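Notes for the one structure printed next.
A single protein chain has been removed from this complex, and every other one stays in its place.
The chains carry the letters A and B, assigned in the order they are written, with residues numbered from 1 in each.
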């Protein structure tokens, strides 16, 4: 049997492959155009810098680009990915190691398109799929802040620990093609100004979907706006379950009023919940700095997202737990470990100590958040510069996997909660991969 | 008469320390009561004259005793009560010879002063389980001298010879006439009399004891059950402000910019914000306000200067890495004990056993967080209240801090809310220098409380050690040579900042000084200085070293095919006291039953045995364990303890319970972990201590062998962890070579 035809075909395939590869590389490293490309770089006025600082707060840049006890925005935060660790970069205006050499267009391309000046694609750990919705004005302001409101720090970036060939960046361009939406936020006609402002903040700077929207196989957010019904429908990320921000009464914000939402984002707490897990960082560094109008707009927009009764089930209602409910090992542990703060009735001491009855962490199927905070406690909630009076202790040193599973199974099946039982294996897994929260307040500075 | 009457009479809001006013008068005359001056510098001519006159410690009767008109006896105790029962014991001892019922005593801590140096080793501290055993004859004599003075006074009053008088509790009797006088009626007369010659009094025959050796009830039981007992943290004075601090996250760092000082100053209730060495402080009208505000301060902490004096905690320090560091310390070490020819015996031996053990750092975790209340008075004197275990040492340091003469300082030492070695003079671990500085700065009295988080950041820790054992067995499987080389820094070395001429006994006790007849022995230390401030922790070196030694001894038994109980009996065959002790504990536990066996509840269990010889007392422990939810469950601890002789069996039993609890705590759950130079546990959540659910039943047998009196507070602790470890090893087949055992994974034994 001759192999020639196959060789020919193979040759053609290889050739086609090479051409495609060349095209891909070109595509994957080309520098996209910026709508801000032609603008000059006069020294901006203080108001613009201040506005940029506000946008930076809303975008929570500091969360990733600053380390505690280190210079603001000098980078260095280690972020684990399945392929290896990557490190947040220095975004101070230092010429050599930071972004001091960036033109406005360079800056825009990085923030809204995920492309560094030389065409290198940023990892989408940088939430440019959301930041792409930022308005030109906000990007200008942000640029002004970073160039003139932030002190330059000479600190070289740490190389990523992703090995070759997985560390090639150009395939990200394809990912971008598939999973990002071009253009900044466009106001939706038929919705009022408050709704549009809220949508803009939630989808853009706020990048709420980074945690709260479920992701697809390529780690892409399944929706980037309310046009997808999976948008902000709740997702598991980094050992926390970020609950639905839609109108789901159990696993979302269905039982919250707009005022509840705004209060939560402003003070870190309301009668339903207190921020915990990753949300504590988002609150400490970002949401509390937003103006009341913006918080009201966010709340208004979120309340417009319909829930999914099929997914969420019938609305939670409080059920009294009588003495017999506490007779098992979980109930016993609840009385000894939890009841002092959260109450025998599970109602907490609102708004200081959250209720567990009706808590989303006790109603979502995923037990991760409940396990994580039980093992590791909560970061300090620092509201208006003052650390919280009450914090969740870390129980990993006191309770075994089985005991945490027992007590959480109790919490998640009592008072009408129906998140379900917790498997000790799930506790063991999270125990191995998480660390206790710092008991001392962590405040990240922007200046 | 209750110990609480006068406290109730004290109005709330006044510092409740009845002795203060009297102490202020102490160098002059006194009123009515039997009180003598004492607040004199030890070198003064008058003190020397008095010492020459009295010739003996603890003879200045008036400095210790006040007998009130109602015959209540106030005793100023040289030692401080922190739960160990010393106030009750001292009332028993003095009362026995004074002939006054201990229940009529009101006991308080004596101030600093030479007069109260009553320990036979010339010291005066509350520690080392020394209070009773080191002062027992002296304090008895004190009671006898006071009784003699009362008899003398009664003799004059009744105009009869002393020989015609006798006493019964609280009164002098003249049997012939049937007349009697209460002690209270004669106290004023007795005051004017000279203290009799010490040889003139005869002590009571022990067979006649009414209170010594009896389970006399604690004097403080009621006050402590009703919230009336007052600790340093409870002290209040007029015009007082409260203070809280935030310490540098790592020792040695200094205060840089306070980023939000203006905001913090504007917070509710804040009086002022202060920069202190290695800390910032907030003074406020309420402690809660001070605490919240000081936590809110965003301090730009600066790394310690390269030439900084004192200890500096490096940013990369971790307990895991430090343990490796200790494990890799080379060298034979400095010898603390050497018998026979260890090296030669080992070289010739056919069976050798080697093992490396380690332990963990521990916090004291006494439940009362440290505090200090400092008040500068208009006359330039300083009143200061604080928890301490060594008044004279603290006074000297307070004088340095406050830059005033010790004679102008009134140091008050209230009840201790637990101590366990916490309240010694550890550099950087005491709040009073800060309280003094703040009181000076604001011109008002300051009560400073360290929050639990600040306490766990600055506590002096129980040392960590890595011990390498080598041993040789003879052809019968019996140990003939044993070497232990410990890489560690002892607490005494830590206090000194450098090693002494000899290895630190507090680093090696429990490895050195064992009584087993192993002919060839070598115990040595490799001194490794670390950045952690170390302290004495209940039973000190014994707390770790007896765990190492006694667990390794079980390894030797197993290797040599010996039963560990039988092996110990064999090694103690020429020591009747310890043989009896060991047999007693096994008898107490219903006979030696090593297991594994199935208990009535169906669980698989085993028992282990261990011994220790701490602080002049001998102890033996049997522990019974099972595995429950992957954790060690200790069901029973049987402990036989031979302190020679005792004063109060009820308190001894309570102390054994307490020491067992702490012994179990270190064995099962406790560990001070450092990561990035910082303690991970800043409260009881990440630094768990033994909860009630994990306490064992405790069975105690006290043996009074008549040997020299030993300690009680600490001795029952060290043998607990190894007894449990040996039981667990037997049950699971897994060697336990480190504490806490929570770092091991145990499966359910078949």
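What we mean here is this: contacts are C-beta pairs under 8 Å (C-beta built on N, C-alpha and C of every residue); 3 or more make two chains touch, one makes a residue touch a chain.
Criterion: contacts and distances are computed from a predicted model.
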Candidate names "Isoquinoline 1-oxidoreductase, alpha subunit", "ABC-2 type transport system ATP-binding protein", "Succinate dehydrogenase" or "Carbohydrate ABC transporter membrane protein 1, CUT1 family"; UniProt protein name, chain not shown: "Isoquinoline 1-oxidoreductase, alpha subunit"
Residue of B:325, B:452 or B:570 touching the missing chain in the full complex: B:452
Per the touch definition above, residue among B:168, B:192 or B:268 touching the missing chain: B:268
Which residue of B:312, B:365, B:438 or B:511 touches the chain not shown here: B:365
Contact partner of the left-out chain, one of B:209, B:231 or B:744: B:231
Touch residues of chain B, complete complex, unshown partner: 1-4, 12-13, 82-85, 103, 217-231, 233-234, 236, 242, 268, 286-288, 365-369, 415-420, 449, 451-452, 650, 654-655, 657-662, 683-685, 689-693, 695, 697-698
In chain A, positions touching the absent partner: 326-327, 332, 335-336, 340-341, 344, 349, 352-353, 389-391, 393
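Note that in this section only the chains that are shown with their structure count from here on.
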Complex contact set, residues of chain B against chain A: 249, 259-260, 263, 267, 292, 295-296, 298, 301, 453, 629-631, 669, 680-688, 691, 693, 742
Touching residues (chain side chain A, partner chain B) in the complex: 69, 336, 377, 382, 385-387, 389, 393-398, 400-403, 436, 439-441, 443, 445
